[in-house]
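The structure appears below as structure tokens.
The complex is shown incomplete by one protein chain, all other protein chains being positioned as in the whole.
Chain naming follows the written order as A and B, and within any one chain the residues start at number 1.
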Amino acid sequence: MRRGSFLTLCLWAGFAFLYLPILVLIVYSFNASRLVAVWGGWSVKWYGELFRDPQVLGAASMSLQIAAISATVAVVIGGLAGYALSRFGRFRGRTGFSTMLTAPLVMPEVITGLSLLMLFIAMEQIVGWPAGRGMTTVIIAHITFAAAYVAVVVRSRVAGLDRALEEAAMDLGARPFTVLRRITLPMLMPGLLSGWLLAFTLSLDDLVIASFVTGPGATTLPMLIFSKVRLGVSPDINALATLIVAVVASGVLLSGWIMLRTERRHARQVRAAFRREGAMDGN
Amino acid sequence: MAAADSTDTLVSIQGVTKDFGGTLAVDGIDLEIRRGEYFSLLGGSGCGKTTLLRMLGGFETPTSGRIMIDGQDMADVPAYRRPVNMMFQSYALFPHMSVAQNVAFGLEQENVVKSERDDRVAEALEMVQLGEYGRRKPHQLSGGQRQRVALARALVKRPKLLLLDEPLAALDKKLREKTQFELANIQVKVGITFIMVTHDQEEAMTLSDRLAVMNAGRIVQVGTPGDIYEFPANRMVGEFIGTINVFEGKADPENSAVHCPALPCPIVMEDRVAAESGSQIAIGIRPEKMRIRKAGPAPAEAAPASNFLAGKVEDIAYLGDLSIFHVRLADGRIVQVSRTNITRRRDEPLTWEDAVEVEWDPQAPVVLHQ
Partner (left out) sequence: MTDAAADRVADSPALSTSRGRLIGILIPTAWLLLFFAIPFLFVIKISLSEAAYSVPPVSDFLIWQDGWPVLQATWANFALILDDPLYLQALLGSLRIAAISTLLTLLIGYPMAYAIARAEPGMRTPLLLLVILPFWTSFLIRVYAWSTLLQDQGMINSALMWLGVIDDPMRMLNTEFAVQLGIVYSYLPFMILPLYATLERLDGSLLEAAADLGARPATTFWRVTLPLSLPGMAAGCLLVFIPAAGEFVIPELLGGPDTLMIGKIMWQEFFNNRDWPVASALATILLLLLIVPILLLDRTQSRAEQG
């Protein structure tokens, strides 16, 4: 089919477009030369440089802490919001609620960052908290926009769940809290998990908002990368990028492999069950 | 019904096979469908009937074999050039177009001029009694109305052949019965050949001039509804269409009889028993062709020498117009006997645990092949 092959061509051209820059970064991370245009032979010296740089290590650990904390809180807030949107039907203020959850997804970061900074300054003047800016304010900012993303993930997951399961548990005498703990949360777990991962990545990735709301002593990894990149070519950034890609890719491959294995096992069990049934019908 | 006696062939299916990656959905089918006929493909899920229909429509390509429509080989003809239209099971009405736009869509593809197009759309909608609904969107219609739009949309192109994929499956029972007759009337009126896929034997029996019973990718029997009901080719057909009591026994061609160990006396048939003497064969008897009565006080001497059995009423299903009795024989097997309720139920002489006698005429039994 001509149309089919045209589409396939588009698809693979698109993938080439998406992955070419990443591949180039990986290759150049092993370039001994400092210059992009010159291939100076294979080397891993930029990796060594990366690990010896206390600034990079400090910023990385700061970013990881911020990401872990904000992702966890964002899952709670975004999870509640997603659940409410999907299951509470109509309630007073629903439109405003839904808009407040959609807007952070697309709000230009410069606006979000600036407005949060203005809030923090005003709050400090009025209630005396947060005193100064730093890790705490960055975490609050990240929770806010990450919660909106978590809400999207959880909302679609909840919409795909059979309401009758919760009702059945209720019917069998489970109290609301028990239903939440034994039925709803376990069923939502995959959605919450991917929401957490998404929030974690978003937090790790954010430069603009953090630049506005951070204070002295709290430099995140993207801020450090940005300052290095702005000064010109820095091969250790290539090494860092390669490490990030490696971690993400192995994470994805691992989860994909686990998913594939469970899926195959399920398919096998289903087939076996059908065979048994068929054998019984035959008798 | 219309033109069932015409022998003019419209569709000719020759040795068609469809292989879906190792599973044979359709397995070497030969079939001729006559012009003007209402033909049904009947079978359970997965029997290949829908695949066969989709190959006629051009949505699947046969792995081997040939499909001829009106003398033309369809092998290289894409769906959009076939003189065939289909009514989809889901109706597949375009949700973003109004009813009239849906019906006009096919005519636009043929570049029919606007004035003629409008006339034909109006005419088609009138035919399905939806003249007033042209401006509505599909989601503003009831299920039955959508079904009729789908029919109008397929018929407005005046195809040589209309394919119907479970056309009534999405309707509730009452509406289905009403629509069946409308469908049959419309078919007679437009004179187009209809091929319908269905799993509902009652629907197939009511609507079709002829039908084909399919199983596991093959055609088991082709014939008129009467032929297939009264003379099922084998046990599977007999059991799929209606209910049938099956008895196994040894053939006795000299006496036109079959000796079944489960019965007290032989089954004697009007027709010749075409089997080797002493061979194991199966006999089927429809429940409505048996008569049931309460056993007399001394049954043994009055018992007939053939076509008779005795048992106990195990269950009674009262359906209003008729009652179905489950009679348990001495060896534990159940025989179903139905009886038209000519009298009011108040006078019902038979009840659970009653000893009963069942008999039938020699023309009732039919030999079933395996």
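The rule is simple: a residue touches a chain if its C-beta (ideal position, glycine included) is under 8 Å from a C-beta of that chain, and two chains touch if they have at least 3 such contacts.
Quick caveat: nothing in here was measured; it's all calculated off a predicted structure.
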Shown chains touched by the chain that is not drawn here: A, B
Residue, one of A:45, A:163, A:261 or A:276, that touches the chain absent here: A:163
Per the touch definition above, residue among A:10, A:57 or A:131 touching the missing chain: A:10
For subunit A, the residues touching the chain missing from this view: 3-4, 6-8, 10-11, 14-15, 17-22, 24-25, 28, 35-37, 76-78, 80-81, 83-84, 87-91, 93, 97-112, 114-116, 118-119, 121-122, 140-141, 143-144, 147, 151, 155, 159, 163, 166-167, 169-170, 176, 179-180, 183-184, 201, 204-205, 207-208, 211-212, 222, 225-226, 229-230, 233, 237, 240-241, 244-245, 248-249, 252, 256
Those residues of subunit B which, in the complete complex, touch the missing chain: 57-59, 78-82, 84-86, 88-90, 92-96, 105-106, 109-110, 153-154, 157
